[in-house]
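Dumping the structure here so I can ask a few things about it.
Every protein chain of the complex appears in place save one, which is left out.
Moving on, here comes chain A:
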Amino acid sequence: MTVLRTPGGLSLRFRPRALLVGVACALLAAGLGVLAVAGGDYPMSPADVLRTLTGGGTPAETFIIHELRLPRLVTALLVGAALGLAGAVFQALVRNPLGSPDLLGFTQGASTGALVVVVLGGSSLALSGAAVASGLATGLLVYALTWRNGVHGYRLVLVGIGVTAILTGVNGYLLTRAPLMDAARAVLWLTGSLDGRGWSEALPLLGVLGVLAPLVLLGCGPALRMLEMGDDTAAALGVPVRGLRLVLLGAAVLLVAFAAAAAGPVSFVALTAPHLARRLTRSPGPNLLPAMCVGATLLVGADLLAQRAFAEQQLPAGAVTGAIGGAYLVWLLAMERRAGRL
């Protein structure tokens, strides 16, 4: 812990290691970003990229950078950040390392709305809107089913698992009802992909993250750290536990819903990023900001891998995060088992 104090009585406390993790992630994300923007079917040198970004590129270069590659990169950063932050919030709220939107039903909820639009036929704007709406509706449903003098962690997990099972069934049914072409499109969407994402996907998420990230990080972060010690202990320290849970649950559901609307339900980022952040910072607590940075870096890296790993064929980013995340989860369980915690 390092403390900065000013003569006026201001004092700021931070962990140098957590700050370092944040900065390292940002640098790594920037490096991966340059690779992502420079490479591809029309390779450019980093100098060309820089020149184009500052307004000196040819019309073709300007189009490729500003309309194709940059929005895709920004969407990846934002979706990763939103999922990392939401995952850290969920894990802290349910006090369970497996608490993630994928397991609590929110991801499936967002998918249901999107699939309905696919079956009925609709624009990609309608699809995004439906994903957000049904993600929020799932949040409300889980909240209503869980509420009993406040939302407690254990009940939230159980209700979430139940809702996940139901929605998985609904989603499977919807897929069987879709015409073949639409079903193929739906499956691609369900995997989570950043292919062809433009500013229309990035900007709504930017707005949501711009409002919710400060609210969660600055407004709720310190209180959430107290909640780690149990509801009673947090309440005794003056944390308004019920209100805090409601606000955080709402914020995390919104983040997940908008992230799904932008890139589809990219799996495992929300689960993996907070764990990785905690391991890197080696500090207790929800590690909200590091989790957000790690999430953004992870998804940019996964998307880069998805684009370049197989020369001929592009993978959806969700396939990469799923493979990496699954492997990580198995490793985590093995480690926990060895440590005697599972």
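The rule is simple: a contact is a pair of C-beta atoms (placed from the backbone, for glycine too) under 8 Å apart; a residue touches a chain by one contact, two chains touch by 3 or more; residues count from 1.
Throughout what follows, contacts and distances are computed from a predicted model.
Novice: Pick, from "Response regulator receiver domain-containing protein", "GXGXG domain-containing protein", "ABC transporter ATP-binding protein" or "Succinate dehydrogenase hydrophobic membrane anchor subunit", the protein name that UniProt gives for the chain of this complex that is not shown.
Specialist: Per the UniProt record, the undisplayed chain of the complex is "ABC transporter ATP-binding protein".
Novice: Which of these, A:G80, A:G285 or A:G301, touches the one chain of the complex that we don't see?
Specialist: A:G285
Novice: For the chain that's not shown, point to the residue among A:M229, A:A309 or A:V330 touching it.
Specialist: Of the listed residues, the one touching the omitted chain is A:M229.
Novice: Tell me, which residues in chain A touch the chain that this view leaves out?
Specialist: Residues of chain A in contact with the hidden chain: 1, 3, 5, 9-13, 95, 148-149, 218, 222, 225-226, 228-230, 232-233, 235-240, 282-285.
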